[in-house]
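Once you've had a glance at the structure underneath, I'll fire off some questions.
For this depiction, one protein chain was excluded, whereas all remaining protein chains were kept in their positions.
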Amino acid sequence: MYIGVDYYPEQWPRERWQEDIPLMKELGINVVRIAEFGWSLMEPEEGKFDFTLYDDAIAFMEEHGIKVVLGTPTATPPAWMAHKYPDILPADVNGVTISFGARRHYTVNSRTYQYFTKRIVEQMALRYGQHPNVIGWQTDNEYGHEKSDRSYAEEDRRAFQLWLKEKYVTLDALNETWGTVFWSQTYTAWEQIPVPRKVYQEHNPSLLLDFDRFCADAYNRYNRLQTEILRKYSREDMFITHNFVYTDLALNQKEMAKDLDFVSFDNYPVWGGLAEPITPAEIAHHHDLCRGAKPGKGFWVMEELIGAQGWSRIGYLPRPGQAKLWTYQAVSRGAEAIVYFRWRAAHFGTEEFCHGILDHDGVPRRKYREVKEIIDAMNAFGDEWIEAEYKAEVAVYYDVENAWAWNIQPHSDALTHKKEFLRFYSAAHSLNAATNIVSPGDSLEGYKVVIVPIYFLTNPEFNEELKKYAEAGGTVVFTYRTGVKEPSNVVVDTTLPGRFREMAGIEIHEYESLQSVQQNTVVGVSGAIEGVESAAKLWCDLITPTTAEVLAVYKDTFYDGTAAITRNRTGKGTVYYIGSAVEAGMLEKLYAEIFAEAGASTLPSPEGVEIVRRTGKDGKVFLAVMNHNADSGAVVQLPAGRWSCAVSGTTYERELQLDKLGSIVLVTS
Amino acid sequence: MYIGVDYYPEQWPRERWQEDIPLMKELGINVVRIAEFGWSLMEPEEGKFDFTLYDDAIAFMEEHGIKVVLGTPTATPPAWMAHKYPDILPADVNGVTISFGARRHYTVNSRTYQYFTKRIVEQMALRYGQHPNVIGWQTDNEYGHEKSDRSYAEEDRRAFQLWLKEKYVTLDALNETWGTVFWSQTYTAWEQIPVPRKVYQEHNPSLLLDFDRFCADAYNRYNRLQTEILRKYSREDMFITHNFVYTDLALNQKEMAKDLDFVSFDNYPVWGGLAEPITPAEIAHHHDLCRGAKPGKGFWVMEELIGAQGWSRIGYLPRPGQAKLWTYQAVSRGAEAIVYFRWRAAHFGTEEFCHGILDHDGVPRRKYREVKEIIDAMNAFGDEWIEAEYKAEVAVYYDVENAWAWNIQPHSDALTHKKEFLRFYSAAHSLNAATNIVSPGDSLEGYKVVIVPIYFLTNPEFNEELKKYAEAGGTVVFTYRTGVKEPSNVVVDTTLPGRFREMAGIEIHEYESLQSVQQNTVVGVSGAIEGVESAAKLWCDLITPTTAEVLAVYKDTFYDGTAAITRNRTGKGTVYYIGSAVEAGMLEKLYAEIFAEAGASTLPSPEGVEIVRRTGKDGKVFLAVMNHNADSGAVVQLPAGRWSCAVSGTTYERELQLDKLGSIVLVTS
Partner (left out) sequence: MYIGVDYYPEQWPRERWQEDIPLMKELGINVVRIAEFGWSLMEPEEGKFDFTLYDDAIAFMEEHGIKVVLGTPTATPPAWMAHKYPDILPADVNGVTISFGARRHYTVNSRTYQYFTKRIVEQMALRYGQHPNVIGWQTDNEYGHEKSDRSYAEEDRRAFQLWLKEKYVTLDALNETWGTVFWSQTYTAWEQIPVPRKVYQEHNPSLLLDFDRFCADAYNRYNRLQTEILRKYSREDMFITHNFVYTDLALNQKEMAKDLDFVSFDNYPVWGGLAEPITPAEIAHHHDLCRGAKPGKGFWVMEELIGAQGWSRIGYLPRPGQAKLWTYQAVSRGAEAIVYFRWRAAHFGTEEFCHGILDHDGVPRRKYREVKEIIDAMNAFGDEWIEAEYKAEVAVYYDVENAWAWNIQPHSDALTHKKEFLRFYSAAHSLNAATNIVSPGDSLEGYKVVIVPIYFLTNPEFNEELKKYAEAGGTVVFTYRTGVKEPSNVVVDTTLPGRFREMAGIEIHEYESLQSVQQNTVVGVSGAIEGVESAAKLWCDLITPTTAEVLAVYKDTFYDGTAAITRNRTGKGTVYYIGSAVEAGMLEKLYAEIFAEAGASTLPSPEGVEIVRRTGKDGKVFLAVMNHNADSGAVVQLPAGRWSCAVSGTTYERELQLDKLGSIVLVTS
């Protein structure tokens, strides 16, 4: 298993290499990622190339038995380029040009930038594509990060119009699809179509969604431009990956993954200014997304947080044990390599408060010892663990196009796609149900339950798969605002939930959007949630059951008594519909019942304790048990049998005590 | 009486017309407004005109006995125009050009846009000006909406300079009036004068006020450009109107009304993102403004909310009964026709979440039934009700120039003109006193009381009218910050309240501006408010009475004991001065006393219940009783006599029970 660090040889005098690399070796590091911000070193002036520094660094690593992943340096075009070719620069929604001075100051649609990209990538590929110590490539760095996913410059406008022409062929088709008859927006020449810069009110939602698709597609094309060159010149066994960040950007991770050997992920549960880490469920969701981006493949964590991070604001300091916890979580959910960010904090530049394994003074201390402990542990059982299977019985639908549609029209001041997705994902996570993310194109066969959160923008392929799945006996959980939109982002003309009416056995005749200051109440009337009350926030679908039975009703306002949650038997399957944003307490009770009925396994655990099960070919079970609580220990009930610690061999039965932020991997013994 | 819907035939296939129009007929609809966003259909390319769709739609309506109001389509210039003639586009305060892609993306000062406007309006007028089924015109749509009231483009700068030259003739006059000697702003050429784009601090307040006047005037000229063409080609009996929105925009509704046959109003008590409707008093104020814009004329509600509304955010869902309530309120206060917005929700475009009588699925349900009930009711007594007189005994001053002056210099973070106007208006509304809005130019004769809220920017004509009125025995209620400014937006050089010192019998020697975190206390010392305490917010005038008597004093800080509310007998009249923003409770008690003394009628009602009285020529009294409370019914004490429901004939005496959101029109029987 590869465990490494992100290293910046260019930021340190060579004498320091001679201290750093032995320290890395002592830790057990076997890989470094380098070079992803090195363009001005590699091409100090236009067309003049100089790879001396990286040649030497790679050689030095090789001497010490450390492999290298090389990043292409295109996230940071050099000053000479930005100055001489300002058409590479992106623009914001007001048309303000983004200045040189930080990073990602380019638009992928710039033809000039594409030219320079091709040249530098080719130069790198020629030089290192056959290098025995280089094991793979990372293209660019964190596409779309820092609001660089959408650019509104002239080059973008030109490219958007071409993209639309490719997609729609005729203006009639575009006008018809977008409904440009509304507000007299009919386009009679491709040149008339704007990028969605500032307007007095809001743009056509179909244009906005296509603009997001275009942005994502432009990034994919730009990435492909790099991968094609890299593949052409590289050894067969070299991999190509890209390190993604976050979700819901105008990027299509799943689509881009097709051009990669596997995806990578930069795992920062905290960042500059964040007072607390994001929730364990959100981290888990990110891992699930990565694992699902390229089914059958694991992923790399190309940057794993080890110290406090920040630009001008510095975030939460990771506590003792937290690095191990987050590493275990990542590997348990599919990571096959971990690269810590970064070896040592830089003394200069925007990221000088991004703390690494070492701080500015370069003295190994707590974090160094923690990484040592992790690496020793992974050396003991990591490879075997990674080979063991993560088997999901619950699928959770996620499609970035649906996220875009929501973010274009969030309905309420309190609604974001991410938060609502997590509402319906987290209840499964709390039950320690093993989940996979599924997207249009994926098969649902074999899953016990499929959760389909806020399925607003529908996808024909996924619609079909869902129907087939339910008819064949599957269990589907729909939520509020299901089936509202066609892929073109126009509203369906059938009664909601649109094409799922029959499946769900309901009709929605009215609904109410709730702002952050408003709420209604839902009360359970049947089954596990009978008598349970929950606030109903953000949205209330007023459900008229046709064939469905009522599990919960609304309590307040004029729709007191109206159905809020229903269950329908359809074909051999069962379809739930949750009409409002109810609270975790109610959702977890409901999910527990649904999962039990569908035969999907769960594992009880105290709040904040995550358990992930993997099974080896020989039937050996790995149980990662992780206490995310920073302030309290936990007592966890273990599944039947005897368990032993994968590192120490200490055995446990029935019960396991974990310190705050404690984590352990148990194996059947 | 006309009751109609806003309809967009261009948004639906013609087959659907054949379903829609019969459904409308069944409802009792007798008018539709169409075409106001249809430019790209009418002029699909520059100079090529095609009216087929509207020809057909009008004909189809005619067949079904439904009259048509035609909107000119100038709120949405087509894509070909914006692309070829970017000088039609407006700019924001930073000089950022507003993009094509939504609506209102033009500046009225663009000579190019004026050219295209004239041509399309003339084409429409030629085609439909004599059409027997077209009863009138709406110019454009919601001038100034969505911050389109102020534009800062080059064309605007040019026009502003011309407008100033017209107004001031000489630069000396302008410099003198604006006080440009301050901060060395003396202009020595018209070309030097800026539109008020971003500065480091704040612009000269006299320039800002003139810029608002200019913007309003530019819209009026632009509208007149349309009305002159329409009148030239139209039948005598065709009306011309415009549908206004909101108040306090850089628009002069009253001035524009001179070019219209009557004004129209788009009545949206809730909108995208609003969690609650605006207050009943605010809606009433809008109706009063409309009625007052063209004295002696009623107005149309050209868009009356029927379903939840929103662009990307969806607002409050109107409850059962609320459409009827708001319709009754509008008609009771002067509306002579109601057009519901809109027939059916669109499937595409920015406004796809503007719900109509029908929702996206086109199935008639609750809202359809509610409109049916309203139309049936109005058919029973609407015409007679509209003919009955709304007789106001209380006048409330409103001048948009004063609103502009306040919004240029709001004094406190918590002060907006609208909110403060409503403070002093709402107390009269709570007492169900019949109010008229009066503006400079209106006569005050015949009113029992004139309320003059925050009369900051004075108007010579209105000053004279006020003095005459008070001397002749009228009752005037002034509030804090009266008489501060000359029409040029410079401060008067006399002791405050300036020219009203003698009338009010007071002098203001000191005052204090209070931010949102601050307040003082006012306590009544005489009459109805004796012993009543109220928070004193936003502003405290420290009053030195000369001839006035003291009704209330301040309690806290160094001006403890200083007069806060006074009454002065002057000529035959009485003048009140309320020196601070006191609470509704105190204001209502004070107003009740003032109105009683002045002989202005009030009608007691529970909180949230509005009663509007109208009297027919035959002495028949109509009493619209409306319970705006969404959560509770109300028991209303009726005036003496027997009353019967105008629809059902059910009789009531002494007491009337209303459900939550219940509304009824009673007539004397």
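The chains carry the letters A and B, assigned in the order they are written, with residues numbered from 1 in each.
Here, contacts are C-beta pairs under 8 Å (C-beta built on N, C-alpha and C of every residue); 3 or more make two chains touch, one makes a residue touch a chain.
These figures come from a predicted structure and were not determined experimentally.
Only one residue in the set A:Glu351, A:Glu370 or A:Asp442 touches the chain that does not appear here, and it is A:Glu351. Only one of the listed residues, B:Asp413, B:Glu607 or B:Asp631, touches the absent chain: B:Asp413. Contact with the chain not shown here comes from a single listed residue; of B:Gln130, B:Gln515, B:Ser632 or B:Thr651, that residue is B:Gln515. Touching the missing chain, out of B:Gln18, B:Gln130 or B:Gln192, is residue B:Gln192.
Taking the whole complex into account, subunit B touches the unshown chain at residues 94-95, 178-189, 191-194, 196-207, 408-413, 488, 490-496, 509-515, 517-518, 557-558. With the whole complex as reference, residues 8, 10-11, 37-41, 44-45, 73, 76-80, 82-83, 90, 92, 94, 96-105, 146-148, 273-275, 308, 310-315, 317, 319-320, 345-353, 360-363, 365-366 of subunit A touch the missing chain.
Simple rule for what comes next: only the chains that are shown with their structure count from here on.
If each chain is reduced to the centroid of its CA atoms, subunit A and subunit B end up 49 Å from each other.
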